[in-house]
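First, the structure itself, so that you have it in front of you.
Only one protein chain is missing; all other protein chains are in place.
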Amino acid sequence: MSRSEHLRLHVPEPSGRPGHATDFSYLHLSPAGAVRRPPVNTAAAATADLARSLVRVLDDDDKAIGPWAPQLEADALRRGLRAMMKTRIFDARMLLAQRQKKISFYMQCLGEEAIAIAQAMALEPGDMCFPTYRQQGLLLSRDDIPLVELMCQLMSNEIDPIKGRQLPVMYSYKRAGFFSVSGNLATQFVQAVGWGMASAIKGDTKIASGWIGDGATAEADFHTALTFAHVYRAPVILNVVNNQWAISTFQAIAGGEGTTFAGRGVGCGIASLRVDGNDFLAVYAASRWAAERARKNLGPTLIEWVTYRAGAHSTSDDPSKYRPADDYSRFPLGDPIARLKQHLVAIGAWSDDEHERVEKALEAEIGAAMKEAERHGTLADGRVPSAASMFEDVYKDMPEHLRRQRQQLGV
Amino acid sequence: MSRSEHLRLHVPEPSGRPGHATDFSYLHLSPAGAVRRPPVNTAAAATADLARSLVRVLDDDDKAIGPWAPQLEADALRRGLRAMMKTRIFDARMLLAQRQKKISFYMQCLGEEAIAIAQAMALEPGDMCFPTYRQQGLLLSRDDIPLVELMCQLMSNEIDPIKGRQLPVMYSYKRAGFFSVSGNLATQFVQAVGWGMASAIKGDTKIASGWIGDGATAEADFHTALTFAHVYRAPVILNVVNNQWAISTFQAIAGGEGTTFAGRGVGCGIASLRVDGNDFLAVYAASRWAAERARKNLGPTLIEWVTYRAGAHSTSDDPSKYRPADDYSRFPLGDPIARLKQHLVAIGAWSDDEHERVEKALEAEIGAAMKEAERHGTLADGRVPSAASMFEDVYKDMPEHLRRQRQQLGV
Amino acid sequence: MSHASDALRKTPMTMIEALRSAMDVMLARDDNVIVYGQDVGYFGGVFRCTEGLQAKYGNSRVFDAPISEGGIVGTAVGMGAYGLRPVVELQFADYMYPAYDQIVSEAARLRYRSVGDFTAPLTIRMPCGGGIYGGQTHSQSPEALFTHVAGLRTVMPSNPYDAKGLLIASIENDDPVIFLEPKRLYNGPFDGHHDKPLVPWSKHPMGEVPEGYYTVPLESAAVYRAGAQVTVLAYGTMVFVSEAAALESSIDAEIIDLRSLWPLDLDTIVASVKKTGRCVVVHEATRTGGFGGELAALVQEHCFYHLETPIERVTGWDTPYPHAQEWAYFPGPARVAAALRRAMEA
Partner (left out) sequence: MSHASDALRKTPMTMIEALRSAMDVMLARDDNVIVYGQDVGYFGGVFRCTEGLQAKYGNSRVFDAPISEGGIVGTAVGMGAYGLRPVVELQFADYMYPAYDQIVSEAARLRYRSVGDFTAPLTIRMPCGGGIYGGQTHSQSPEALFTHVAGLRTVMPSNPYDAKGLLIASIENDDPVIFLEPKRLYNGPFDGHHDKPLVPWSKHPMGEVPEGYYTVPLESAAVYRAGAQVTVLAYGTMVFVSEAAALESSIDAEIIDLRSLWPLDLDTIVASVKKTGRCVVVHEATRTGGFGGELAALVQEHCFYHLETPIERVTGWDTPYPHAQEWAYFPGPARVAAALRRAMEA
């Protein structure tokens, strides 16, 4: 064996940087309709090909084709489209509010709307999602969560339902099957598995859905979640949202080079799919497939959603510093809203006019909600939950030392 | 979708328990010689089949067959056999010493000797191993580590090279490329990757070898090691010793059911092999393949070694409580020492007589070393490193507070 | 101590049996209680604390877990959010670090950040402490790493009676509880004289344990030994070491067994120190940043004008726990007695 070769450190780089357009061929896409759809009771090991290819339904002519095309009524599709539009408009309005210093910080999900929203439609009441900070679509697709309430959380104002305790976007909505968002990446992924295990222990019928970003898959809890989900065949959907970036870090630094995140599932004995996350129909179909597996005691499914973080990581970030500013316009999977809209138009179930009308109505609705929410104060104007409330909920019952501290603060 | 089905928790069980013989068909063995040997520059993804099958060289007629049969001189094989015998005799003698209360605790590697020893022969001087507590073979295969010194560590006596600081078997031998053994499982696996990265950063030629048990692969650090090794193409061999058990816990509880540990490597973009760990020749050949990959900047290799923990987990354990007492006698991959011996006999390079002679000589050597070591005291007789030495090496230079504490102790 | 019924039949139990009995009682009373951890299922745990429970309650309520402390606690948080009351075992407190993020960032904060929407009513059991030649990774006492974390309760029993009553109270408690079990006390009280033969729990009054349900309330310390001259604050093994030190030094120490480390029964402590005017804090953990620092700070805050001498701390040294020098590291009766004498000087 020759020992002459000097070792060198390989540090993955994205194919594009500011001033140098991205070569997206690294994504390895499959044509719409090309990927097989096995029965839900397929063995995990038999999904290896599905973890490498890309499940897609909408083709370049805006038609839904292939075995994964779901049987969804036009009405359901319109609901999905509307929810995506609502989410995008909501995000844009909240970005503005952040620039106006009404909220301290914001994170949009621009370009990724289809994933949370189509999956929400594939779940049942009582199921529990363990989201990251970019699944606001799970909430915005529902009718039972008032926009005003969400905005009050974002503004940490007097009627913020979580009493100003958390950064904006760290919602908690048990009644909507939306677990409290943690600022610590990946922790929720294991908890989702635990929740699913609990449902199985109790002989319940509810399933869990865990969410994680490509970057956060490098955290230990990702592996832990896969291990526990596999070992106990937990009824859980393990969603990896691969939007190509983790703040300034390209997904290859999380381990995406030469392999897929879905592939990790197969290695752990988990049925896994790699799916076009900007294709509403594909997201719905894959989510449904995974949910059915979970409900039939067939165990977990890992789904890698290929998408693109079209906006900045957060309002503290400026992506033009580390990637081409127009990168998204070249992303080959397009815009989920435009794609579903075109499909609806193509099947004669939608029109540009209707689209514009809905857009206007949503803008008005969101604008009005914001006005209403602002009546209850903002972090900046100091109309926030009381300092006394800061000492509550640390324990179920307030211990002596916290009473003393509250007293010391004089509140 | 039917919602009537009640969920249930799946808890994997071994196929055998006390009073009920194990069905080892769960192992999925390949015949000797049957598995292909790709060139070292094969892509990680192209090793998926190798991570499911089992590389074997020695067939049922004790012949070395197939593409993995290494070109090893009979002399090297005899050295390997002798090292395995030495390790086994050493272990047996130390178990006795533990029962005689000369050492407080011991962990043998009975049945797994081939793995560490054949890999040690496949590495080069300067390479660094990050072992667990069951790779004593790495040290016992060398001539530059005196047995007496090892025994003094085990007895925590006056000349224990690590001054009584660690439990028996937690050796540290930088000069032998043997990293300090940690009591915390899995931590060393990441460190091995870091060491390999360092070697690459410096343009060095040395590689690292990390070791972990099947049970410990469930720890976060296993995933972390795979992620970093893959991302930076670290020059490292990632050894998973699957001896079927983690104390009382069957490997399925670590995630071995319906998949392999090698499969996890492939999922992470790492070239991976599943190898008969009781086949000295297969271990050598696979280790060599992996080492060559590492040295040629082709990145990490994960190898799952299929073997069986023939003895108790440690001297604190009684395996007959949780598995058939005679389980090992049914294990289909046999005994590594017997198999290599038979091969050497079959090729006319060894005999029963020689075997017996070497055995006797090793017993005498080890017995004599033990006598010599005992002259320096044992934990039980109190001839241990000084209490004052307890305060050393916490920091490079002893800070004031430790001086004060040492003084307070009056030593 | 609050007994459900004084008529409950008492049996001699080791601490292991008492802990097992607590889990048995709670598994029987509450379907939402489940038990898991490494080797706790078929085998019954490396310290045998869960022996027989899987056979009795089935393997979806008592089961083995992968070797992933983070996964054990992380899944337990999810189960807690669902509505279960998981009781998990970490094999040694020394191995809690991989679970630390899930404990600190998640279990401890879940109620707060969700305004009670989600809670994590877990009990995390872990054997702690030295005295068994376990070396640096089987001997640690990491209580200070929990008492610093808002939202956690930290409990450490010193005897079978308290162990069972506190464990039941912990399982029933709606906050996450860190339940530290001094493994050197599993089979008998231990006063630090390692060369003397083991005294079994059957010879100690606190080894008499009711068979059924009862609780020892959290946040309540016990005056283990009444005394007039100096207050000793101790917990776990150190209760017995302190008792030996008091006897051997003939100093009439009042020994307070904290039992609940945090939230703390400060009143009992303050009352005692105000009475004695002197205070010695004893723990096995590393000194610097140990819980003793907090206790000393609190005592001087609340009893400053009553203190005659400086509060003494007797602790493990600021080194890893060595294997061969175990008894030089362990804060034994001689060191505690010396501190008692210093506290009595001046």
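Order of writing sets the chain letters: A, B and C. Residues in each chain are counted from 1.
Criterion: a contact is a pair of C-beta atoms (placed from the backbone, for glycine too) under 8 Å apart; a residue touches a chain by one contact, two chains touch by 3 or more.
Being a predicted model, the structure only gives us computed values, none of them experimental.
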Q: Looking beyond the chains shown, say which of C:Ile34, C:Ala296 or C:Ala328 touches the absent one.
A: C:Ala296
Q. Among C:Val104, C:Val209 or C:Val282, which one is in touch with the chain left out?
A. C:Val104
Q. Which of these, A:Met94, A:Ile145, A:Ile253 or A:Ala286, touches the one chain of the complex that we don't see?
A. A:Ile253
**Q.** Among B:Met94, B:Ala208, B:Ile303 or B:Ile337, residue touching the chain not depicted
**A.** B:Ala208
Q) Taking the full complex into account, what residues of subunit A touch the chain not shown? A) 8-9, 11, 13, 17, 104-105, 156-157, 160, 163-167, 170, 182-186, 215-216, 218-221, 246-249, 253-255, 316, 321-322, 379, 384-387, 389-391, 394, 401-402, 405, 409, 411
Q: Extract the touching residues of subunit C with respect to the undisplayed chain.
A: 94, 97-98, 100-101, 104-105, 109, 112-113, 136-137, 144-145, 147-151, 262, 285-286, 288-294, 296-298, 300-301, 304, 307, 309-313, 318-320
**Q.** Touch residues of subunit B, complete complex, unshown partner
**A.** 128, 130, 161-163, 165-166, 170, 172-174, 179-180, 182, 184, 187, 190-202, 208, 220-221, 224-225, 227-228, 231, 393-396, 399-401
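Simple rule for what comes next: only the chains that are shown with their structure count from here on.
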Q | Farthest chain relative to subunit C (centres taken as mean CA coordinates) | A | A
Q: Compute the distance, rounded to whole Å, between the mean C-alpha positions of subunit A and subunit C.
A: 41
Q: Would you mind pulling out the distance in Å between where the CA atoms of subunit B average out and where those of subunit C do?
A: 36
**Q.** Sites on subunit A at which at least two other chains make contact
**A.** 197, 199-202, 220-221, 224, 227, 231
**Q.** subunit C residues counted as touching two or more neighbouring chains
**A.** 60, 65-66, 68, 70-71, 98
